[in-house]
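Rest of the complex left out; these chains stay put.
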Amino acid sequence: MNKEIGIGMLGYAFMGKAHSHAWTDLPIFFWPLPAIPRLIIVYGRHEERVKDAMVRYGFKRYTTDWREVIRDPEVEILDNCLPNYMHKDPCIEAVEAGKHVVCEKPLARDSIEAREMRDVAKKAKVKTMCAFNYRFVPAVRLAKKILEEGILGRVFHFRARYLQDWIVSPEFPLVWRLRKEYAGSGPLGDLGSHIIDLARFLVGEITAVTGVTRTFIEERPLPEDPTKKGKVTVEDAFSATVEFENGAIGTLEASRFATGRKNYNNFEINCEKGSIEFNLERLNELRVYVVEPDERKYLEGWHEIIVTDPAHPFIEYYWPPGHILGWEHTFVNELHHFLDCVVNDKDVGPYGATFEDGYRCAVVCDAILKAAEEGKRIAVEY
Amino acid sequence: MNKEIGIGMLGYAFMGKAHSHAWTDLPIFFWPLPAIPRLIIVYGRHEERVKDAMVRYGFKRYTTDWREVIRDPEVEILDNCLPNYMHKDPCIEAVEAGKHVVCEKPLARDSIEAREMRDVAKKAKVKTMCAFNYRFVPAVRLAKKILEEGILGRVFHFRARYLQDWIVSPEFPLVWRLRKEYAGSGPLGDLGSHIIDLARFLVGEITAVTGVTRTFIEERPLPEDPTKKGKVTVEDAFSATVEFENGAIGTLEASRFATGRKNYNNFEINCEKGSIEFNLERLNELRVYVVEPDERKYLEGWHEIIVTDPAHPFIEYYWPPGHILGWEHTFVNELHHFLDCVVNDKDVGPYGATFEDGYRCAVVCDAILKAAEEGKRIAVEY
């Protein structure tokens, strides 16, 4: 008989859909599994919608009280897909109730909340993961492998920008992501946290930052009543310089005002013997420059690698070469990793992001905000 | 209560996995559904493997006798994912048993078999579809829309090439796809059928062809005993010229000897007021050249469109812009279309490929083989 494991889900919208889908896809691709995930219960505030989600995603029950999910004896893993301001309390309560917890990124609204979560997780016996899913893009994992093997040598530069364009119109309403009390920050926490996590994952610890932020549109229509306007209380974009412990320098940027950039998480790493470039909009590709020995110098160039070969991370579970994966598979890979850690008692890090990683990312975010506010280089201290 | 519909599956390997996954994904993305697909029974020759597939994909039962699937009273749709030589008989029997049938492409090993299937389907009341899934790539459907709207004007050229590289090594064994009795033909039926179908879907009927075929490696190790060799009885590659009813001309090519091309289904259509280019390895993108009016002439160029906007086909069911889809979603879109046709009694064509389309594609394939053999231009006659 196949072992089973019960999943309790908080949220059913964008992230809830992505995670529910991933749990469902797991046995189809990763087989045999350490345990077959069973979707037990889903929480949402709106009864009708959460009930609909239950049917659609295949949960056994639903609730409009999130604590019921934590209390549910069939739930072994709590999957928190709620907005940022709802990360801390449910995660801490779940950990304390002995549930394994995977929490969407950013771990919290700021480093103070995140530190509290990290501290609780540290003492607990359950597994916790901060869902930085882009660590689980096959191409990103390939970049990690290349860097770990050392064939590119010393790192000089890291530059990343995560650009989207969905709030350029002043008519776009004041959703929760534009309000500090719900989101903590704007694209810094939402998008910047991804590239900060990738910077730490791929290059190493960040030691100092400088930066600037901008809010281009200061008031927006209220979602509940578009005839009225409310204040945007987060930044619309940030630009920062960054210094690494290993001596590398670079830049970080995120914006929701980069017209034409849809989900452009683009980074470049320049090293002594080569470079790496990635763009999430072409997530099945990795560009790697490899310095050739003198006698093959004329072949030196950027390798445009389609990361769908059996030699590439995760691909053994999917399709033949050239049959590309979608954005949603990052979650399948990620939750498989977490499942494996939970069932086989393995460490979530260094490939998965721990709550410690989530906390450190929040510290860097806070440093960038402070640097921008004070017009000063800020040293990052964890 | 949600209506349900029973699926019987023939095959569980590459295509069986893709289709099973698609049926499973349907409620997560396409919601509400005309009916919720239930995976009833799966057929395979190897009992242990098919049993494993049953668990993994979530079927209720399995069988090693394909007729049992057709006889199963819970099965309303037969999904035929078997090799080419097993297309005709199960499909015809299922249609005659009153089951709706979706059959993998190419419809059959040659146009004679395909015609028989088409004839049976024509007289039946059930729905039948030949699973040319690339009609359901959002970018391809966008190309169709652009052409239908007529903004590009008269078509001059269509050129397509479907290139892979998985049998370049002479050590690669003599699998069923390299044997005429199982496959009918080589890359012509396997890959060429896709681009012939797209040619017909996007440009129109083909009237004549010329061509050449090659078998680069004539003998290969037997899968069951690699110390022995057997004869490759299909072509390794073909190149053809093609003429269309509307006056356009072009080329078609397919090969499994195009080193570095993994799943390179690439076509280009040149028209009076613009052009279209597509590459399956970047299936979320469509390149469209649009002639600008004189006063905007300096902006004229290839639009590199990321086909993930709400304005694009199928995207409303998925993710926000820039969150790219994978190859497997072509099946989700395709089977949703078929489900809709079955439940709501709609026509499978012109967006889905009918058995008529499958037959016509086979006629063109046969014409190319004949042109190559006889060294002559062959007029295509359906």
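Odds and ends about this structure:
First chain written, first letter: the chains are A and B, and each begins at residue 1.
As a working rule, a residue touches a chain if its C-beta (ideal position, glycine included) is under 8 Å from a C-beta of that chain, and two chains touch if they have at least 3 such contacts.
For clarity, every value in this text was computed on a predicted model and none was experimentally measured.
Taking the whole complex of the structure file rather than the 2 chains in place, the copy count of the single sequence reaches 4.
Criterion: only the chains that are shown with their structure count from here on.
Overlaying chain A onto chain B using CA atoms gives a rotation of 180 degrees, to the nearest 5. Taking each chain's centre as the average of its CA atoms, chain A and chain B sit 35 Å apart.
Contacts from chain A toward chain B in the complex involve residues 2, 14, 17-18, 20-21, 24-25, 27-28, 31, 52, 55-58, 164, 166, 261-264, 280-284, 306, 308-309, 319-329.
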